[in-house]
Structures are given as C-alpha cells and as structure tokens.
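Just one protein chain is left out here, and the rest sit where they should.
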Amino acid sequence: MDFAHDATTEQLRRELLEFMEDFVLPAEPVLARQLAEADPWVKPEVIEELKAEARRRGLWNLFLPDREHGAGLTNLQYAPLAEITGRSPHLAPEALNCAAPDTGNMEVLAMFGSAGQQREWLRPLLDGRIRSAFCMTEPEVASSDATNIATRIRREGDEYVIDGRKWWSSGAMNPECAIFIVMGKTDPDAERHRQQSMILVPRETPGVRVERGMRVFGYDDASHGGHAEVVFEGVRVPASNLIGGEGDGFAIAQARLGPGRVHHCMRLIGMAERALELMCRRALERVAFGRPLAEQGVVREWIAESRVRIEQARLLVLKTAWLMDTVGNKGAHTEIQAIKIAVPLMAEWVLDKAIQAHGAAGVSQDHPLAELWASARTLRLADGPDEVHRVSLAKRELKRYA
Amino acid sequence: MDFAHDATTEQLRRELLEFMEDFVLPAEPVLARQLAEADPWVKPEVIEELKAEARRRGLWNLFLPDREHGAGLTNLQYAPLAEITGRSPHLAPEALNCAAPDTGNMEVLAMFGSAGQQREWLRPLLDGRIRSAFCMTEPEVASSDATNIATRIRREGDEYVIDGRKWWSSGAMNPECAIFIVMGKTDPDAERHRQQSMILVPRETPGVRVERGMRVFGYDDASHGGHAEVVFEGVRVPASNLIGGEGDGFAIAQARLGPGRVHHCMRLIGMAERALELMCRRALERVAFGRPLAEQGVVREWIAESRVRIEQARLLVLKTAWLMDTVGNKGAHTEIQAIKIAVPLMAEWVLDKAIQAHGAAGVSQDHPLAELWASARTLRLADGPDEVHRVSLAKRELKRYA
Amino acid sequence: MDFAHDATTEQLRRELLEFMEDFVLPAEPVLARQLAEADPWVKPEVIEELKAEARRRGLWNLFLPDREHGAGLTNLQYAPLAEITGRSPHLAPEALNCAAPDTGNMEVLAMFGSAGQQREWLRPLLDGRIRSAFCMTEPEVASSDATNIATRIRREGDEYVIDGRKWWSSGAMNPECAIFIVMGKTDPDAERHRQQSMILVPRETPGVRVERGMRVFGYDDASHGGHAEVVFEGVRVPASNLIGGEGDGFAIAQARLGPGRVHHCMRLIGMAERALELMCRRALERVAFGRPLAEQGVVREWIAESRVRIEQARLLVLKTAWLMDTVGNKGAHTEIQAIKIAVPLMAEWVLDKAIQAHGAAGVSQDHPLAELWASARTLRLADGPDEVHRVSLAKRELKRYA
Partner (left out) sequence: MDFAHDATTEQLRRELLEFMEDFVLPAEPVLARQLAEADPWVKPEVIEELKAEARRRGLWNLFLPDREHGAGLTNLQYAPLAEITGRSPHLAPEALNCAAPDTGNMEVLAMFGSAGQQREWLRPLLDGRIRSAFCMTEPEVASSDATNIATRIRREGDEYVIDGRKWWSSGAMNPECAIFIVMGKTDPDAERHRQQSMILVPRETPGVRVERGMRVFGYDDASHGGHAEVVFEGVRVPASNLIGGEGDGFAIAQARLGPGRVHHCMRLIGMAERALELMCRRALERVAFGRPLAEQGVVREWIAESRVRIEQARLLVLKTAWLMDTVGNKGAHTEIQAIKIAVPLMAEWVLDKAIQAHGAAGVSQDHPLAELWASARTLRLADGPDEVHRVSLAKRELKRYA
C-alpha cells in the first residue's frame, strides 16, 4: 500500500503542473469570454488549442491503463495527475483527452470493442478528433436499478432496432460528438443481469433526436456538450454495432462505472484544493471591519477543517486506486463506494465555505466556485445517489457479523 | 405574543390560496416556456397577466403597512401571506406587487420621500407600472460595513453628481425598471454613520451604464430583471432627488433592511414548505428496488426533520414580525438577525434533501428545486453574510454578562 | 396562539426566579458536598429543606393542571416555570414537587385512580411525603413497541400476581420511594392495545427485588433515586390495586407520556439557557493567547447559534403547550413528537459547545455542564428513540399527499 509517486508519476506531475500554469489557468477567462460570445453549443476554440498543446507535450490519454491505446499508467499513477486536472475541470480534462464520458467510452471500446469498432470509433476518440456520449439513464425510472431500463434493442435481420428515451447523456450536444453508446434491453425475460446490451449508435442515424439540454443549477455545461435528453425512435444500426454479445450490457456497465467514479473523485480532490487556495487568498486580501478575514475566527476554522477533510479524502482515493491496481475493480468495490459517498460531500463542503468567504461574488460567474459547487453537488446523484451506495455498503459491513 | 390569524388575515389567506391554485401555479410552466423562447431580459407576458388578475382581486401591495399607500397590514398579518407567495417565488411576489427590491424602495419613498418624489416614483411603483432597483453593494469592498462605500455623491449647484460602481443591483435589467435608488457618500469626513446619502437616479440619465448581469450559480434571474453591475460616471440629477437630507443614507438603509430581511424569511418558509411537499409526493410516487421511497428509511428521516425545522423557523419569523409590530424594527433587531441566520440555512437544508429525493431531475430545470435552492443559498450572503450577523448577535448576548 | 405570560404566570415567574436565586442556586454546591460525603442512595438533606421552603412559598405541584389536586395551571402557564426549574434540574423540580417520575404518576392517579388509590398514594405524593417509580421499560425487548412488554399480571382470586423484569425505573432506589406503578400484560391475546394493564405495587411487597442502579454516562443520579433494574417474582397485590380496568394500560401510558415529554422539553430549554449563560461568562473571563475567548471567533459563532436555536425550540415548546391546552394531547401529537426530536438535540448541542468553551473543566464535576449533557443525551432515547418518532412523524406528513 505504497502511495508515493514513482519516477514516472513525478515526471508527469511536473510537466502537467507546468502545462496548467502556462496554458490552462490563463485559458479560463478566455473560455468564459468565448462561451459568452458564442452561440450555444458551438465549441470554444480555446479548447482545441489546449488539446493540440497537450498532445504535443505527451500529456494525452493518461487515463487509459491499456498500454496499446493509452498511456499505460496504473490508477495509482494516474490519481495525482487527475487531481491536478480537477483544479480546472472545465478545461484540463478535455485538454488531455481525459474527460468523461469519452474516457469511459474509450475504456469500453478498448476492453470490449471488436477490431472494427475500435478502428471506426476508438481510434478517432483516442486522437481527440471526435467525441462521444453514453446513453444509459432514463427519465421515467430509477436508473440506479438497471432492471428498470425501458429502452428496447430488438434484432431484425442484420440490424438492431432501438426505441427509448434517455437523458443526462452528457456531451451529446457537442458539435463534435459523433457516436453514442446506448444501453437497452435485448431480452427483458432473461435473468436479471443478462437482459441488457450495449450498442453503438452514430449520432446522425435517422430516428435519433437530441431534444434538449438538461441544466444543472442553471448551468448548461455547454463547453462539454451539455447533458442531453435524447429520443430513439425506430433507430436502425448494423448488428455488428453491438458491443460484446447480447446480455453483456450490465457487466460492461459495471466495468465502466468503477473507473469513472474514481476519476470523478480524483478530480474532486483537485477542485477542493482549488477552492481552499481561493479561500485562503480571499481571506488574506479581503478586509472587513478593519482586519483581513484571515485574522478573524471562523474563516480559520473553515480553512483548517478543509485541509483536514481534503487530506483524508485524498488518502482514501489513493487507497482505492491502489486496490484497483492490485485486486481489481471488483475487489475494490467497497472502497469505490466509500469514495463515491465521501468525496463529493467533502468537496461540496469546502466549496460552500469558499463561496461564503467570497461573499456574493462567490455565487457569481466571476469566480469558478459556484460552478464547481454545482458539479460536486451533482456527483452526489450521478452514478447512483449516495443513499443507494450507503445501503449497499452497510449490507456488506453487516454481512461480516451475520 | 398572539400568532393566530385574525379575520382579515384569514380572509386574505383564503383568497390568496385560491389565486395561487387557479393562476400562479398553472403559470409556472408558462413562465418557463416564455423565458426559454424569448430574448434575454424581455419581460415574460404571463407576469403582466398575473399582475392584472391579482390587482383585480385586491391582492395588491399587501406588504406595505402604510395604509395611505398600501394594504395597511401589520407584519404579523402579512407573514402568512408572504409565506404563501414564497411557494412560487418567481411569480407570486411580483404578481402581487410585493417583490424585492420594489417593496423596499416603495417603503423608503413612503417613509422618507418628498411629496414630489412620491408623486413621480412611488405612485407608478404602487401601480406596478414601473419597477426599480436599489444600488448599494459595491464590487471592491466588503459592503456589509457601510463605511466602506466608495461611490461619491457631490453637490454642484442645484445638482448632485454621482460617481461609482455598484453590483447586485437586482431588477436593473428589467425593461420596465425606471428608477434607481443609489447609496453613496456625500461627506466621507462626517461621523461614521452620517457620511452616506441616498439619491434617486432615473435609469436613462446620461452616465448610467448597466454593464452586465451577475449570475447566481447558473441563473440570470431574467424574469426579475437580473442582478446588474452598474457604473455611474458623472451622473447628474437635480438636488431634489436626494431622499431625506445629506447624511441620512445609513439610517434609511437600516430602516429598509429590517423589513426586507423579514420578507425574505417569510417567503423562505413557503419555499421550504413547497420543497417538503414535492419531497413527499416524490417519495410516494417513485419506486426503487421494489418499494416506494416513502417506505425506505432515510427519506422518512428527511421528511420528519424538515417538518421539525420548518415549524421552528416559522414560529421565530412570526415572533419577529410581532415584535416589529409592537416594539418597532429596532427593538426586534436581535430577532431579525436570528431569522436572517436561521431561515435561509433551514430552507437550504430542506431543499437539498428534496433535490436528493428527486435524483438528477432535482438539479435540473424540470423541477423548481434547484433554482429555489440557489435563492436560499444566496440569502446566506445577501444583506450581509451570516457570519457578520452571528458576531453581532453574540456581542449583544455577551453584553448581558459583561 | 397567544404565548404571552398572563398575570398569574408573571407573578409565579417572579416568585420562582427569586426562589431560584435565593435558595436553589446556592444549594447546588451543598448538594454536591452532601452527595460526595453520604453513602449512596441516602437522601441529601438539602432537598428536604428546599421542599419545605418552596411549599411555604406556594411554589408547589405547579405541574398539575387538575385544580382539585394541583395548581390548576394550563400547560402554557406552566411552560415558562418548568423552564426556570430546568436551569437547576437536579434540585428545582424536586423542590417544587414537580419532578419526574412522580409528576406522571400523580397525573395517572389523579386522572385514573380510584378514590381509595388517591387517598392512599396520591395524597402523600402531592404532599411530597413519599416518592414513586414507574416500571415500564424492560431489558429484553424494544419497549418503544408496547406489544413487546413481557411482564405478566395474572388475576388469582382477589389478587393480581406480577412476574417480570423492568429497568430504568427512575427513582426506585430513593429511600422515600414507596410505590411503583407497573405496566404488564393481563391478556396477551387481546387486541394489540388492550393487552396491557397498570397496577400499583408497594415497594415493600414480597417478591419485589430492586437489583441495581443503571448508570448514565457514569452518573448514578443518586439524588433522584437513580434508575433501577427491578425484578418482580410472584408479587401479589390486592385486585383493587389495578388502575382503571384490565386492558387500560396502553391508553393510560399514552395519556401519561404526552405531558411527560413536554415537561422534559420545557426543562431542557432552561438547561440550554443555563449552558449559554455559563458559556458567555466563561468567554468573558477566560484569557487565552492574550485575549478573552469572547473576542475570538468561533466562540462567538457558538453563542449566536445557541441563541438562535434556543429561541426556535422554545417557541415550538410553547406552541405545543398551547395546542395541548386547546385541542388536547391527542391533537398535539405531531408537535409533541416534534419537540421530542428537536429539543434534546438542541440542548445537547449547546451543552457540548459550553463544555468545549470550559476546557477540561467542562467535562468534570466542577461545572454542571457534563451532567446536564448526559441528561440531554439520554432524552434522545428516553420515551422512545428519536428515530421512532421521526418515522411516525414522517408517516403522518406523507398521509397528507397519499
């Protein structure tokens, strides 16, 4: 259980920190300006520039443990790098081609995709030439229970026909988004976890209708391609678009979710660090009633408590990454749940305090805090609400004594 | 300390509940549609229709205790009515001509305005023909300390010349917003609380520049005219535009803030009730893992705890209103601070739990919860952050034993 | 819903405050000394002296709304008086003959006792000549569910025979404790809430065995007669000792619990006020790092937050008392649950902060805080744990929308 950075990690950290300092952080106001000026859903140019620069520097596809397609880093090596990107989560992850949902989709294709699927979709994703969406959650049902999925994928000859309605398909409104991975039921009568399959649906296929962007506390997350509600009506794709076999959908989803949750948590540590830094700077600069906030009591409590909480959360994320590397994602199941519960709450707490220290400016577009807060808050719901994870984790704990 | 509804209140409550049921709640989706379709800052028509209907029904200017200009209700009579409007805070308060910042501005004009000022600005405000903004907070300083105000109001002959920068001037981007009340310093060398004055500045005066709308989390609050950053450069108005005398600004601000805070808190009780109702309905309807949420443990804890917190907060608001009626706003100072601290936090908590019970839908535009949450969160900062109020309240408590 | 003190209450408040100042507070160190020096379970003399003085002053049996036997005060009149006694909860309630469990037992006898039972037991209790215990909770079962009660009360000729084991029978080790009210099942096959009966058992009856005193965070509560574990083995009492009829036990228990919970909550408000006063005094006196604690940030947050929480809790207690007076204990059911949930938690929070402000002295016998804390903590469990009340309250809330 050695969490020290090895030489590879240390080298990449140095390079990444330099890239952040020189390129990403200065690009934040540029992004804000380009978003404000552009039509909705038009891709801000600054992102493409950052991608080019990152790729030139070899800071590319770091998330992918598969050495054939990606950087070949372990989870433990990737963790401190993902944390750094979390300090600027609307720019850095995508700049490094390490942004959700593409990361998860690339993992799925790398692990379960056929050679043809990999050639057609994985390659351009790895190159950052296209983006993708993952269509799983549905508006009408509690999607944390996969047996509720109502979308149908029916075989007809050499094709599959897809009918259903999805939402929170992040990235789907990105103009570069070319491909959807859709989860649906091929056999509703099969055993509970063999009913579902996953299939590739190019966005331009007839019958696919991107209806609207969902908002998150008022934010449309346009620079990421938003979160779409998508309707599939009689959508036909070649049978070869199925990923793996019929009934493999649930297992693929499980394989995909573990790393996804961990990546979120790694980045949340970085968000919290960013918030703490901003809170400290504000406390030093802002004078109220004759003294800087930093010399007044309760802000110091917040700063200390933030440091204490961040440290604990980071260590649990590192332990989880290490477990995934050593005993596999399944063996790390409890820890993945634990960080899914603990880390968004921690980040939300630190961000709330940082906002409060900034006064009304903290809730506005002038600081990144409010938007980061909305991300952290949403992660208490994304990939299953905390409450579902808590019940599951408790059952496992109780089993030790039953 | 009798909190029961008297006959007047009971009658108005019944009429208001009917108006809410028949007009306001059905107008919510209409507002959302009109806002989505319109250009930013264009006034949605549905609001004007509601205003007309409310006025026809005599549900108009209920907030104004002054019988000459308003409904002549006490704070205790108004409290349960304001609470009801809080259930739909983006429509009901304005429909009844009881929305901030107009309410505070009308109070200022009714109490401190000259006959000419009342004729020119109070009359059309009371009629709902124009709207207004209040320009106090400044971006560069901790505005909870009024001695920090940097805007200057200088006398030159028969005019005052105003220079400064304000932000969070709510309503200023409303196309119907015609008049600003601006706080600035007429004499920076006077005694601490006699440096400030308030002055009326018509929006169209040369030198007034509404620069941008501040966002609250991702919301622009366009239906209310947003929250503007406004620059005043060499703005000249007649000397008769001064409200009261030079140096009266701080006292007027204090007189204005008390009722404003209480009105916010009354409405927050209604927001929390709305959230609790939505949480209950969701818990009854939504099935996960084979049972409605309502039969699963933690949601019931949230519901019970919400009820317990709302009841306590409401009683403290009522006591505060009763105190204002009986011993005046000054005598109710501690209680006004207490509700300013307690009620937004309470509402935020209930809203957070209601959001969580709704899953990802809870953070989206499909339910009012996320936007209500953003309002409640912001009220922990508006009119002075909680922390300032806590220190002040504690000092008063400590004085009893010093 | 008028919470103001009427003339009777105001007069009694003044007299009670004087009695507290002149007699009760000065008696606190005397009690501590007498307890430290005496054998366990010997009654400290100071309590009898206070009782005599209180009775002389007419501050006696204030809790009993029944004018025939008690002071005839409403709950709303009694609330501010009980609050005052809560400031010194180990002396004042008993001094006024208003201490649990005697209060509840006297209420039971006044409402449900036969003339003979009232003569034999109620009279000496009202005179403060004897004390009593209430034997309901059992060690082996979740006693918040009354159908779990395992103690048997069987009729044999003119007698009832009682067998069972009880614990947390408060006061049973008091040397003056003469009578137990015991809850048991007369008919386990009857309808759910008609299985139980209550019966009077003189402590000296053969077969009654007081086994040991339960401790509460190390405290034995000896001055109150502790909390006993009591075994009943073949205990025979005359049939006339039954209170009401067979099967009335559950209803009597319900009638008894409502006022009991409210009295606890009234006193908890006083405990919290005491804690807040001690915290303020400590903050003013104690100097650390060159300044009194009162000038350092976080203690001020605690003081303000304590005031805000106490005010809200008190109002909810008053509303509950008012409801009990106007619509009866049953109509006030939800509010009784609400204060049972809210008030102990509030008092615990304030006490915890007051302890922290006192440093290690705060957890010791040198200040009343730690012992008060233990009482408040225990009330989150007594008369049913918070969680049971929350589920029940939530069900009622959900019913409004089902």
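Labels for the chains are A, B and C, by order of writing; each one numbers its residues from 1.
In this section, a contact is a pair of C-beta atoms (placed from the backbone, for glycine too) under 8 Å apart; a residue touches a chain by one contact, two chains touch by 3 or more.
Please read all numbers here as calculations on a predicted model, not as lab measurements.
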item	value
Touching partners, among the displayed chains, of the absent chain	A, B, C
Selected residue (touches chain absent from view) among C:109, C:343, C:382 or C:398	C:382
Hidden-chain contact residue, picked from the options C:17, C:287 or C:402	C:287
Identified contact with the non-displayed chain, of A:140, A:211 or A:311	A:311
Residues of chain A (touch criterion as defined above) contacting the omitted chain	1-4, 276-277, 280-281, 283-284, 294, 297, 299-301, 303-305, 307-309, 311-313, 315-316, 319, 334-335, 338, 341-342, 387, 389-391, 393-395, 397-398, 400-402
Chain B, residues in touch with the chain not shown (by the definition above)	296-301
Touch list for chain C against the chain that is not drawn	137, 139, 142, 144-145, 167-168, 214-220, 286-289, 298-299, 356, 359-366, 370-371, 373-374, 377-378, 380-382, 385-388, 390
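Following the convention adopted for this analysis, only the chains that are shown with their structure count from here on.
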item	value
Chain whose Cα centroid lies nearest the overall Cα centroid	B
Chain centre separation in whole Å, for chain C relative to chain B (CA means)	44
Rounded Å distance between chain A and chain B, as computed from the means of their C-alpha atoms	37
Junction residues of chain A, two or more chains touched	298-299
